[in-house]
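Omission of a single protein chain aside, the complex is shown with its protein chains in their original locations.
For chain A:
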Amino acid sequence: MSTTESKLMLALNAGETPRRPHALHAIAAFVWRSWRGTLKMLHYLAIDVLIFPVIFLLIFTYLFGGAISGGTGAYLQYLLPGMLVYTVTSMTVYIGIGIKNDIDRGVFNRFRTLPFWQPAAIIGTMLIQLLTYTSALITTILLGMALGFRPEAGIIGVLSGLIFVVLYAFCLSWLFAFIGVIAKKVESITSMTYIVLYPLLFTSNVFVDTSTMPDWLGPIIAWNPISLASTAARGLMHGSASFGDLASALAVMAVFALVFAPLTFRAYRRKGSQ
């Protein structure tokens, strides 16, 4: 009892109460938190980062490659950059699920009583996710190269393509962050993913050249963010990117970030305090 008492005194008198943390420090704290959390779930991570990309790339290259463009080698040249976009697109859902899980767990209440810049919780988590995306992308690229993928723009092409796709993932993440904050249940995030993502994916030019699709789909295909990103990634990796391709992809990405990031922050702050 008395030792507890003296320990308590010690703890109560130790250190001055600090000032409100700078937003960047708060983000750093959440990066640290996600990093520790990720380390404890390495086995799940391995599935997302190693196994899925490998399976998908193999399926599309060998099962569909022949049927779609008559030969796997040429098809891989076309497919791989789009495959990168596809890989991160399906992974951005996790950010929504992660945020929703935090909100549902008690720890959210603790965060909300601490005086830091609240959006740091989302940004920090997202930054660590980008690391996961990057790992999955590198897996896909390495396997692709082993299968015969040859980026015409060389190492610069690969790097610029990689950076571009990560940036794309970051921008798209805000859509799912927003869905994660407003969703009533975790399951509704997953089902929303199917509703939003799969139609977009299959009306995109990731797997096939869209010129064979019906005309009325034209505008949808043209402004489909997945198509725009794939075209830009392809252009960067093969050194054939036009200014227009890049500009329209970046514009759509910027719209995602600029619209959904503020919406996410607003919804997050309001969450629970209606």
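Definition applied: contacts are C-beta pairs under 8 Å (C-beta built on N, C-alpha and C of every residue); 3 or more make two chains touch, one makes a residue touch a chain; residues count from 1.
As a convention for this text, contacts and distances are computed from a predicted model.
Participant: One chain of this complex is missing from the view, so tell me which of "Carbon-monoxide dehydrogenase large subunit", "Alpha-D-ribose 1-methylphosphonate 5-phosphate C-P lyase", "ATP-binding cassette domain-containing protein" or "AppA antirepressor of ppsR sensor of blue light protein" is its UniProt name.
Facilitator: So the chain that does not appear here would be "ATP-binding cassette domain-containing protein", according to UniProt.
Participant: Would you indicate which residue among A:A14, A:L42, A:A146 or A:I195 is in contact with the undisplayed chain?
Facilitator: Once the missing chain is taken into account, the touching residue is A:A14.
Participant: Looking at A:I51, A:A74 or A:V107, which makes contact with the chain not pictured?
Facilitator: Only one listed residue reaches the unshown chain, and that is A:V107.
Participant: Just name the one of A:G37, A:G218 or A:P262 that touches the chain not displayed here.
Facilitator: Residue touching the chain left out of view: A:G37.
Participant: Taking the full complex into account, what residues of chain A touch the chain not shown?
Facilitator: That gives, for chain A, the contact residues 1, 4-5, 7-12, 14-15, 17-21, 25-26, 28-29, 32-33, 36-37, 40-41, 105-116, 272-274.
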